[in-house]
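Yeah, one chain of the complex is gone here, protein chain that is, but the others are all in their spots.
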Amino acid sequence: MRFASDNSGPVHPDVMKALSEANEGFALPYGNEDITARAVAAVRETFEAPEASVHFVTTGTAANALALATLTRSFDAIFCTPEAHIEEDECNAPEFFTGGAKLTLIESHNALMDARVLEGAIAKLGSVHGPQRGAVSITQVTERGTLYSLDQIAEIAHIADHAHMPLHLDGARFANACNVLGCTAAEMSWKAGVDAVSFGGTKNGLMGVEAVVMFKPEKAWQFELRRKRGGHLMSKNRYLAAQMEAYLSDGLWLDMAALSNAAAHKLATGLKKIQRVRFDYPPQANMLFVAFPRADHMKLHRDGAQYACYGSLEGPPDEMISARLVCDWSMPDHHIKAFLDHFAV
Amino acid sequence: MRFASDNSGPVHPDVMKALSEANEGFALPYGNEDITARAVAAVRETFEAPEASVHFVTTGTAANALALATLTRSFDAIFCTPEAHIEEDECNAPEFFTGGAKLTLIESHNALMDARVLEGAIAKLGSVHGPQRGAVSITQVTERGTLYSLDQIAEIAHIADHAHMPLHLDGARFANACNVLGCTAAEMSWKAGVDAVSFGGTKNGLMGVEAVVMFKPEKAWQFELRRKRGGHLMSKNRYLAAQMEAYLSDGLWLDMAALSNAAAHKLATGLKKIQRVRFDYPPQANMLFVAFPRADHMKLHRDGAQYACYGSLEGPPDEMISARLVCDWSMPDHHIKAFLDHFAV
Amino acid sequence: MRFASDNSGPVHPDVMKALSEANEGFALPYGNEDITARAVAAVRETFEAPEASVHFVTTGTAANALALATLTRSFDAIFCTPEAHIEEDECNAPEFFTGGAKLTLIESHNALMDARVLEGAIAKLGSVHGPQRGAVSITQVTERGTLYSLDQIAEIAHIADHAHMPLHLDGARFANACNVLGCTAAEMSWKAGVDAVSFGGTKNGLMGVEAVVMFKPEKAWQFELRRKRGGHLMSKNRYLAAQMEAYLSDGLWLDMAALSNAAAHKLATGLKKIQRVRFDYPPQANMLFVAFPRADHMKLHRDGAQYACYGSLEGPPDEMISARLVCDWSMPDHHIKAFLDHFAV
Partner (left out) sequence: MRFASDNSGPVHPDVMKALSEANEGFALPYGNEDITARAVAAVRETFEAPEASVHFVTTGTAANALALATLTRSFDAIFCTPEAHIEEDECNAPEFFTGGAKLTLIESHNALMDARVLEGAIAKLGSVHGPQRGAVSITQVTERGTLYSLDQIAEIAHIADHAHMPLHLDGARFANACNVLGCTAAEMSWKAGVDAVSFGGTKNGLMGVEAVVMFKPEKAWQFELRRKRGGHLMSKNRYLAAQMEAYLSDGLWLDMAALSNAAAHKLATGLKKIQRVRFDYPPQANMLFVAFPRADHMKLHRDGAQYACYGSLEGPPDEMISARLVCDWSMPDHHIKAFLDHFAV
C-alpha cells in the first residue's frame, strides 16, 4: 500500500536500459553530444514546436524556479493559487531564483485559479510602490488532483497576455493531464496560450529529469546562464537526455500516465462505494484527496500503509481526517485491493 | 584521444549495477530510505567522522555554492585563488547562493594559495565599509593539477581559524589527491583543519553525485533548507545514494583515482621526452597543463583529438600554445599512445 | 484641502532649527560624532531601553526591510496582514533585503491581524519543503487607520514568542498610536513583547528619518552591515540625528501626533454628520477611510482637493467610492472646514 507519492516507485525498465546504452565511451560534457541533441529534438517534436528552447534539469523545483526567474524580474509579482507547488512546497525557491519576486495568491476553486479574481488582481498593479506585472503560473494536473480544461487554460492565458505577462505551466504531471484530457502536448501548451512549461518526468517513471520548454526562444541563452548559476548544468548531461529520449519514444510517457491514472481511477471507484469515505476534491487524474474516520487511518497506519495524512492519529476515532493517495505507473493491483479491503470490515 | 575532461568518460559498471539494484519497488522520497542512510554512513566512515553532516547533490557547483552559502553571510568576503573553480567556472553561483558575498582573490603560485598573502588580506577587513571575514576556500587537486601538501592545508586552516573563519575544500578531485598523497580522507580534511568538503564523485566515475561533508554538524538543517531552496533536493534520492554507496565500497573511489592518475602519469612521462613540449604546471595528478607549437595542435585537431586548447589554431606554426589534458579512470592506453605518436614525427 | 498623506506637509520649525544648529564646522562622518550619540541616547530613553540598539535610516521601507532582514533568514516566512505596508507598498523590498523570504498573509479584521489565524498558520510550517518560521510583523497605527490595543499586541507577541519568532512593529505612525492609547513607547513595544520597532518620524514632521530600535542588541552589528550594504549608511549622519534629537525633545513627537490626530478627529466628527458619507474603517488616529458618492468626489477634485481616491471619476454620480483622508501635524483648520463645506450643499 504505497500511496505516498508518484516519486516513490521505480524507474521504468526502458529508461534504465537507455541509461545503460548511453554509458558507452566518451562524450563531450555539458550537453555537447548527440544524445542531448536527439532528446531536445524529441521534446520539440512532442510539442510540435520546432523553435522552442528546451533545457533539462533534475528537479521540478529547479524547473519552475529557473523558468520563472527567466520570465520575470525581481520587482515583479507572480500570480499563482494558494495551493501552488511554487508557493507551498519549494522553500522559497521562486523568491530565491527571481531575486525576490513576490508570489501573489489568487483565489482558487478545487485548486483551479479563478480567472476573474486574477483579472482584478492584475488591474491593481502599476504604481512604483507595489510589485509590477510579472507572470502567471498555473499547475496542470493541479496540486489537488484536478484539471483545467483547455478552455480554462486559454482564458487565463488570454488575461495574462492582455497584461503582457507570460503564462507558465507547472507540468509536473503534464502526461497525466494529457491522458485525461485526450489532448496533445501542443494543445495543452502553446496552442492554449502557454509560454513556458515545466514538463515533468520524475513523477512519471524517470530517475530525475524535467524539461523546461519555452515557446519563445529569445531567452534561451539567459536560461542557460541561470541554470549554470543555479548549479543545475549537469556535466554528464547525456544521462538526463537519455532518460528523456526514452520517455518520449513510442509514447512511453503517455503509457505510464495511463497506468497511473487507471490505478487511481480503480482506487477511486472502490472508495466511492464506501459510505464513510468523503472526496475532498473530485478525482480526475492519479491523485485522490479523501477523508475518512481516524479509526481507519489508525488501522491502515498499523498495517504499514504509506500516504500523506493531514491530521493526528490521536483523537476521537470517528473524526474525519483528510488524506492524499497517489498512484504511479508501477502501482500493483494488489496494493489497491489491500487498501480497499481495509474499509471492507 | 579524449582528454577534454574527466567528466567525459563513462560511469563505472559497478555504479551502473548499483543503480539497477536500487531500482526495486517503492522507497520513500527525499532520502527517507535505507540506501541514503547507508550511503551517509559510508561517507562518515570514509572520513572517520561519525558526527559529520552529509548531503548529496548532483553537481560540483551546487556543492560548492551551497556549502559556502551555509558557512558565510551575504556581507562577507570569501577568499580564494584567481584560478578557483568558484571564481572562474560557476557563472556567479557563489555570489547567487550566498546572497552577494564577495570572492576576494588571493595570489597563488602554481594555483596554490599564498598563505602569507591570505593573512594580510584578512587583516585588512573589519570596518563597516567593506565585507567581513567569511570563509576561505581552496581546491585540492587544484584547477591546474597541482596539490597542497597536508602541511600547506594545515597552515591555511590555521590562518582561517585564527580569524574565526571556516575553511572549505573544493574536492572535485578529492580522490585523486588522496591517491597522490597516500593519505586518508580524514587526514586531508578535518585532521588538517578543514571544516567542510565538497567531496566529488562526478569527475571520478559517477553519473552525477557530490557529497557535501560538514564536520561541525550544527548547520546541517540549514544546509537542507538551502539545498531544497536551490532545487537540489532530489525526490528520488536513492539513485544518488546508490552511486555514492558503490563509490565507497571496496575502495572503488581510490581505485578509479589511481587509474586516472596513472594514465596522466604515463602521458606526462611521454611528453617530458619531447623537447618542444613545455610544462606550464608541474604534473601531479590526472590533469596536465602543457604548451607546444601550434603546428602540433593543428595536426591533433585534424585527427580529432579532444582537449582544451588555450589559443587560436591560426597563426605562426611555431608559436607555443597551452593546453589542458585530462585523464579519467577509463582512459585507454591507446589514446595515450596515439597522442604521443603525434609528436614522434 | 491637502489630505493626500502625512508626508506632504512641511517639516516642523524646531526640526529645521536643529538642522541649522547641527551645521557647524567639522564632524566625523558615519555617526562617529556627538549629535548621533545624543540622538541614540534620546531614543533609548524614550523607549526606557538603555541596552537597545538604535539605527537611523531615511525611509520607512528601509527601516522595515532592514529590520526584517536582520531578524529572519532567506528561507523563512514573515507573517503579516494583506494590508501591510511591507506587502503592498514596498515594491518587494522585504523580499529583496531578506534574500527571498516569503511574506505569508494572515487574515485581518479592520486591518488588525487575527491572532488565531496566525497561530494556525505557524503550526503548519516545519518541513523542509516549505518556508521556516521567520518573524511576525504588525503595523501600529495600521494601514487602515485602526489600532491594536496593548493586549492585542501582547497576544500576538505571545504567539510569536511561543514559536521562537521575533515580533516586528512597523511604527510609521508610532507617535499617533501612543497619543491615542495614552501609553508610553515602552508599553507599546518591549513591554508588550515587541522585539524590534520601525520608529517613524518622516510622517510626523521630520524631513526623512526613521529609527530602527531592536531591544535585543545582539544583532546590532549585523544591522550596521546590512544598512551599509543597502546604501543606507549616511556619511553625514549628524543631520539625521539632529532631526531625531529635536523630535524627542520636550515631547515634540507626541505634540505633533496630538495635532494630526485632533485634526483627523475634527474631520471625522464633521463627516459623521453627513448622511451620504460611510466609514469603511473606524476612525481612530490621523487617517480616515470613508466612502461617498462620486458626485462629491468630482466636485472636490474640481476644486483641487488632494486625497487618495479608490475609483474612477467617471460613472454614475450616485455610486459610492472610497477614499483615504490623512492629516499631518500642520493641517490648518480651514482645510478641514473647506472639505466639510463641500458636503454642506
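All chains are identified by letter, namely A, B and C, in their written order; residue positions are counted from 1 within each chain.
Definition applied: a residue touches a chain if its C-beta (ideal position, glycine included) is under 8 Å from a C-beta of that chain, and two chains touch if they have at least 3 such contacts.
Note that this is a predicted model, so its numbers are computed, not measured.
Student: Using the touch definition up top, pick the residue from C:57, C:157 or C:285 that touches the left-out chain.
Tutor: Result: among the candidates, C:57 touches the missing chain.
Student: In the full complex, which of B:21, B:45 or B:88 touches the chain missing from this view?
Tutor: Once the missing chain is taken into account, the touching residue is B:88.
Student: For chain A, which residues reach the chain that was dropped from this view?
Tutor: 30, 73-75, 99-100, 128-129, 132, 222, 224-226, 228-229, 233
Student: Could I get the residues of chain B that touch the absent chain, sorted low to high?
Tutor: Touch set of chain B with respect to the missing chain: 74-76, 88-92, 95-96, 98-103, 105, 128-131.
Student: Considering the whole complex rather than only what is displayed, give the residues of chain C touching the chain that is not shown.
Tutor: 2, 4-5, 7-11, 16, 19-20, 23-29, 57-63, 65-66, 90-93, 96-97, 202-203, 207-208, 225, 228-236, 239, 306
We take it that only the chains that are shown with their structure count from here on.
Student: Taking each chain's centre as the mean of its CA atoms, which one is most distant from chain A?
Tutor: C
Student: What's the distance between the Cα centroids of chain A and chain C, rounded to whole Å?
Tutor: The answer is 41 Å.
Student: Report, in whole Å, the distance between the mean C-alpha point of chain B and the mean C-alpha point of chain C.
Tutor: 51
Student: Residue numbers in chain C touching 2 or more other chains?
Tutor: Touching at least two other chains: 74-75, 99-100, 128-129.
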